[in-house]
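With one protein chain removed, the remaining protein chains of the complex are shown where they sit.
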Amino acid sequence: MFPPILLEILVLVTGFVLLLAESFSTSTSKRSLASIGIFSLGWVFALSFFVSSAPAAVDAGSYWNFYSADSVSLLFKRIALLTTMGVLVMALDYESVLAKNIPSSRPGAGTGEFFILPLFTCAGLMLLASAVDLVLAFAALELVTISFYVMVAYMRRSHASLEAGVKYLILGALSTGFFVFGITWIFGITGETHFAKIALKMASVQHSDVAILFALVLVLVGLGFKVAAVPFQNWVPDVYQGAPTPVTAFLSVGSKAAGFLLLLRVLEPFLGVSSLAPKILLVLAFLAGATLVFGNLAALPQNNLKRLLSYSSIGHAGYLLMAVACVGTARSGFGSVGSTVGFYLFAYLLMTLLGFIIFSLVSTHSKGEEIHHFNGLAKRSPLLAFGLLVSMSSLAGVPLTAGFYGKFLVFAQAVNSGHWVLLSLGVVTVGAGFYFYLRVVAAMYWNEPSESAPIPVSFLTKTVITLLVAGIFFFGINPKPVLAAFQQTAIQSAKAPSH
Amino acid sequence: MNQLTLNHYLLASGLLFALGFAGVLLRRNIIIIFMCLELMLNASNLSLVAFSRFHVGADGLPNYNAQVLVFFIITVAAAEVAVGLAIIVALYRARQTTHVEDIQSLKF
Amino acid sequence: MLTTLLLVPIVVAAALFMGMGCRRWAKYSALFQLVLTLLLWLGYNQDKGGYQFVSSSGPLFPGLDLSYSVGVDGFSMVMLLLTALVTVAAVWMSPVIESRSNLFDGSVLLISAGATGAFVAKDLFFFYAFHELALIPTFLLIGFWGSGERQKAAWKITIYLGLGSIILLIGLADLLLSIPEAHRTFDLQKLQEVAASHLIPAVAQVRPWILLTVGFGILISLFPFHSWAAPAYASAPTPVAMLHSGVLKKFGLYGMVRLVVPFLPQAFTQPVLGTWTAQDLLLAALLGNILYVGLVTIAQKKLDYVIGNSSVMHMGYIFLGIASLNIVGLSGACLLMFAHGLSAAALFAICGALREREGSLSFERLGGAAKTIPFLGICFAMATFASIGLPGFANFASETMVFFGGFNPGASTFMKTTTILSLWGVVISAVYMLRAYKAVFLGAPTNASLKWTDLEGTAKFALALLPIALLFGGFFPRYFLSYLKPTLEAALR
Amino acid sequence: MSPILFWIFAALMLAFGVSVVVNRDPVASALSLVASFLCLAALFVGLDAFFIGVIQVLVYAGAVMVLFLFIIMLLDLKAEKRRHFNKLALAGGALVTAGFVAGLVRVLSLYPAGNQPFPPLGVAKLDDVRQVGMTLFSNFNLPFQTVGVLVLVASVGVIVLSRRELK
Partner (left out) sequence: MESFLAWLILLCPLASAALILSFAHESKALSVKISLGAVGVALAATLFLVFNQGVCQSSFTWIDLGPALRLSIGIKVDALTRVMLLVVTGIGALVHVYSTVYMEEDEGKARFFGSLSLFMFSMLGIVLADNLAMMFIFWELVGVSSFLLIGHWFSKESAAKAANKAFLTNRIGDFGFMSGILLVWAATGSVEFSGIQAGLEKLTSNPGLLTLAGLCLFCGAVGKSAQVPLHVWLPDAMEGPTPVSALIHAATMVAAGVYMLARIFFILEPSATALTVIASIGAITALMAAFMATQQNDIKRILAYSTLSQLGLMVAGVGVGAWGAAMFHLFTHAFFKALLFLGAGAVIHAMHHEQDIWKMGGLRKSMPVTFLTFAIGTLALTGAPLLAGFFSKDAILLAAWHKNTLVFGAALLTSLLTAFYMTRLVVVAFLGGPRTEAAQHGHDCPAAMTVPLVILAALSAIAGYEFFAKSIFGAEIFHKVHEAEHASIVPTLAISVFVIGTLGAWLVYKGTSVAKPAAKMTDLPKDPVVIPLFANKFYIDELYAALIAGTQDTLASLSGWIDRVILDGVIVRGIAGITWGAGYALRLLQFGNLQGYAFLFGTGVVVLLYLLTK
């Protein structure tokens, strides 16, 4: 059994080594960097099953105060690793587009860092997964955010990429401002930054409700931005559309997963306080409802698939928030909210990644992102079409796919908590979802292609697609491997503070 | 007036924060907007330091955890400025503008 | 055994999707399904009753009793037989497909597999999930290979059913959560025992009742959620229309009997809307199916729409049987599911065969076809007779039970009135079905119809299976009831 | 810190803050920013956070302002010809800001701890640097390392984004 921090260290070391290699190598092709990255991450992923998982003890040695390696953290680390691997695979296929959009004298130059930065992002996500202290959480979150700033704006010849970069930068910094202000207040009220200690303080010390709620609003704003909750979602469609597709996928999965994990961890100490919990949950429900409706309905008239997926990403944030809004109020049953969110994110990882990989391939090849560029894909490239079909079905929540399980759990949580208004919004949005997701399927299967040549797909990509499809079905039938992580989880419900 | 309380600092900090936020909403030059964001971050720092001084520990020292956090925030802000300005420069090179109304091609 | 039954069509479908195999594979798969189902049917010990051929994977969900487990009791056995019969007829009668026929056949098999799965599932989750397996294939099939306004119809059915299933999902969750935690399980067999101990208080039954009834109701095309059905069936390719109206739609009814009746019996008598009880509302809705949709059917001028609407109308009878909440009505309803499945499938099959011969199915362009295509004519006549409830066919036996059930001495006045009014529906259905039969098969042959050729070879046998099964059921309803009775008695306990 | 000093520095800080927001000339804005931060540093010192005050001066006056000015020069940004605040933006911005301030004031008024004076320190003389350093390198080592990586990423990013011509 290895110490869990080894995982982050290995990822970072890989990053350093590749950085050095990039600067000293004379080779024009940077593809091998990505391959090494994927390979290493794969090893780290494998290793993650052999680390000793242990939750952080509050008063253990100073170094580990902030770092928890419970099974939930491990699950999220794995999510991060898988996402990054997927992103790197996509990045390989995306190289041609990238090279065209970087001002350089030689093709392929300047792409190297694009393959390396995700490793650092990944490390940031992994650290975030383990962070049980606001300081580490802040540091790790900013590591992730800053690397995203760079990656989003990476294609300097593409006006869209730059515009997305600037928008993300400004709004991201704005949200960071709020987040930091919120942290400040939390610290100010409790005098602590460690979640568990905050919880203890909340349970024992007299405090001012209004001040705490003020702090929480600010934190919620910051995290709401990360998870794309309405009304802090504005950046999402524009940035997703402008960013290089692999980065979009990364943002959509990684950033969101991080945001939700942090949201749960931050809220946990406060939901235990009976005078606060109803108000917090009300706000969460409000956010959830707005997010659900906005994300899913605004996607209806969308013709650009990438933008459609970004609205869809908002919509899914809505479902996740719906689950979060159930924290602590539920009659018992159907596992914890944490497990619901965790599984949903995991499922979301599989299906979104699959969708983006195929989208990236097809849009690169047919030079367009509109839905009509996917016309007749079933005839041109059946595998891609089937993959996208599975991805869209899963996103829409068709049973026997992982996406359905996620949605099932969310709805069950909401029923359990009696959120009937949210549920009725949920019904409408699921209906809308069926429409816009299946529009893609309809284009692929009903329409005739404008050109018949199949789209070339590398072996690696094919393998990844197959694995993702298999994963979607497997976890759509048997969610146990993922859910098991939450059996002895810290994020249970507010009723039982973790330590 | 005679004795400084925590609220004095918090109010000052809050006003600075609001000022920064107002700047973000009003100014159209991205660089200025970015400066305003720095104002907001530093407003938090003021609060944090005030809280740090407020939470005197059993050992009679201010709560240094908060000061460390301030240190991190300053560092992060600096890094953010660096990257942000690089992006702005890249934007300027490509589009010869740093105005927000010139970058709204991505919409709806 | 049951897993094999389920996996064979899925595997064959997968193979077909990957471009392997050909149409014959699909046909053999369907045949295999029928043979295996018949073996199961004969192997099922109806004296013992209960779930048999059970196998389970062990829990799949930490903390919850959810597992992949299959098993059949008498009721699911009957539904399984229906599935197998209709599948064989659908696959073997399937029209010639020029474009991407592998995808077509594979999708059809998937629909069948979905239905099979829903009926063999012994776990609530998989019961629900398998039903939805058909959603996407249906969408693809109607949209690409359908006729008329196919894309519009495909969208409509998909979104409508999608909405229905999500409401249903919420209802199922609500139902499960209403059960005290110690008894909560996804296992249908255990649920049956739980239901028998009536753990849900009467007042708490109303909300899940409404959710489930609306959810299932949408899937079953209960009035006023029926408007998706007729256009979808009219546009759908023949096998889809057959499987969907014949088998898949029964899923909702199956669910009503499996879940609503045993768990929420007291909800029926709880006031919901003013002084109207849940039962009253259901009765009003089913009258909408029988009388209103019946009249709508009379107004149709195309064969496919007549049959599509008639299929909606007949759901009313099944609901009447369910609403009566007694063994007589419930048995009638269950047998009627079987009977209606076969007769609707037969009608759609013939409708499809006619469409292959004549593009439009509007009455003014058809006539006198019995001269040139007597076999289809006879089958159509038999299916018509069956569907309008003539003795000799299973439909009659079951409708009789439904009426007796609805008119049982303990029934409320509204219930009895509804039964009598439903009885009038039998007249209505005779009006439109005979009108349709006359318009298509009787009278002077049209020029076009003189060139038609009758069904050939295996397709003939495949089609004939359906009326034969109907006759069998009509003559020996007891045989089927011996399968159904233990389940239904348990459900009513 | 004596209240007088607090009032002076706080007022100056806010005044320069206003100047950042309203100044037409970017250079003036940048200089106001630094001035504001210097006042902030003074407030830090007044709160016995000497080390942080020093860092504030070093980082902002020394690095960040230079960076801003450098970029302003590099891009050759001119002062805006006229102060064209969009009326709508002005109204909206004012409204939102006012709303936020109102909320804040309300929270402060309801925050009991806020009305208490600062407790006296238990030691006569603070060895501030040592204390911060100890905390940073012991308890906060892991976040510190993380921030280190962050800085690395930022520098890589800056290089990537601003390389003019690639090899």
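List of remarks:
Think of it as A, B, C and D in the order they're written, each chain with its own count starting at 1.
One rule holds for everything that comes next: a contact is a pair of C-beta atoms (placed from the backbone, for glycine too) under 8 Å apart; a residue touches a chain by one contact, two chains touch by 3 or more.
The structure displayed is predicted, hence computed values, not measured ones.
Put simply, the missing chain touches A, B, C, D once the whole complex is considered. From the options C:M79, C:V240 or C:V296, the residue with contact to the chain not on display is C:V296. From the set A:F76, A:Y149 or A:F214, the residue in touch with the chain omitted from the display is A:F214, counting the whole complex. Residue in contact with the omitted chain (choice from A:L20, A:A203, A:L300 or A:V421): A:L300. The set of subunit B residues touching the chain not shown comprises 21, 24-26, 28, 100-101, 103-108. Touch with the hidden chain on the side of subunit D covers residues 89, 92-93, 96-97, 99-100, 103, 106-107. Touch with the hidden chain on the side of subunit A covers residues 166-167, 170-171, 174-175, 178, 210, 213-214, 216-218, 220-221, 224-225, 230-232, 234-235, 237-238, 279-280, 282-283, 286-287, 293-294, 296-302, 428, 431-432.
Basically, only the chains that are shown with their structure count from here on.
The geometric centre of subunit A is 31 Å away from that of subunit D, both derived from CA atoms.
Subunit A and subunit C have Cα centroids lying 41 Å from one another. Multi-chain contact residues of subunit A, defined as those touching 2 or more other chains: 135, 138-139, 142, 146, 149-150, 153, 156.
For subunit D, residues that reach two or more other chains under the stated contact definition are 104, 111, 113, 139-140, 143-144, 147, 150, 153-154, 157, 161. For subunit D in complex with subunit B, the touching residues are 1, 3, 6, 10, 13-14, 17-18, 20-21, 26, 29-30, 33, 36-37, 40, 43-44, 47-49, 51-52, 55-56, 59-60, 63-64, 67-68, 71-72, 74-75, 77, 80, 85, 89-90, 92-94, 96-97, 100-101, 104-105, 108, 111, 113-123, 126, 131-132, 134-136, 139-140, 143-144, 147, 150-151, 153-155, 157-158, 161-162. The touching residues of subunit A, counted against subunit C in their complex, run 331-335, 378-379, 382, 386, 389, 393, 396-400, 404, 408, 411-412, 415-416, 423, 426-427, 430-431, 434-435, 438, 441-442, 445-446, 477-480, 483-484, 486-487. Within the complex formed with subunit A, the residues of subunit C that make contact are 17-19, 59-64, 68, 100, 103, 125, 128-133, 135-136, 139-140, 143-144, 151, 154-155, 158-159, 162-163, 165-167, 169-170, 173-174, 176-177, 181, 184.
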